[in-house]
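Right after this comes chain A.
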Amino acid sequence: MIGTALTLTGDLEAESAIPWIVHRGLLLNLDGWVRRRGAGEIEIALAGPEPLVAAMEAACSLGPADILVEHITRQAHDFDHAPGRFRHLS
Partner candidate 1 sequence: MGVGVGVRMNSVAVGLSRDLAPKRVMRAVAYGHDLAVWRDGENGLHAWDNRCPHRGMRLSHGFVRGDRLACLYHGWQYRKDGGCAYIPAHPGLEPPETIRAQTYSVIEKSGVIWVSTGNDAQGVDTGPVSEPLRSLTFFCAEAIARAAFEDTPFAGNLPQVESTGRLVAGGHPVAVLANPVTESETLIHVLTSAGVGIAAKKALSRWCEAARSVAERQAA
Partner candidate 2 sequence: MTFKLYNYVLSGNCYKIRLMAALLDVAYETIAVDFYPGFEHRSPGILALNPAGTLPVLTSGDMVLTETQAMLTWLALTYDVTGTWYPVDDPERLATITEWLGFAGRLSQSAGLARLHDMLNWPADEKAVKAAAISDLRTLELHLNDRVLEGGLWIAGDGPTIADIACFPYTALSPDAGLEHDGYPAIRNWLYAVRALPGFVAMPGIHYLHDLKETSGD
C-alpha cells in the first residue's frame, strides 16, 4: 500500500527525538514507523488520513525542545505489507 515518507534532517541527536515522534504517531492514531538513519537524519513512514499525516508532519517539524529540524521532505512510501500501529523500528 502507498503511504507517506517523511525525512527529517537537522540537529536531531537528542535521545528524546524518537520517543517523542512515536508518541505523536500514536496520538494521531497513525500506522507506520520511525527509524534513525544517522545522527542528523530520521525517517518516518506513515499511513492514515491525509489531515492526520499533515498534522504529523507539522508536529515533527517542531519536535521536542532539544532537537532542531532544519528540513523536512515528504514523498510517497510503498509499504510491502500492512504497516501496523505506529512504532519505533530499530
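We adopt the following convention: a residue touches a chain if its C-beta (ideal position, glycine included) is under 8 Å from a C-beta of that chain, and two chains touch if they have at least 3 such contacts; residues count from 1.
The set was built so that all candidates are chains of the complex that A comes from, given by their letters.
Quick caveat: nothing in here was measured; it's all calculated off a predicted structure.
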| item | value |
| --- | --- |
| For chain A, as assembled in this complex, the candidate in touch from 1 or 2 | 1 |
| Candidate 1-touching residues of chain A, taken from the complex the two chains share | 26-29, 49, 51-52 |
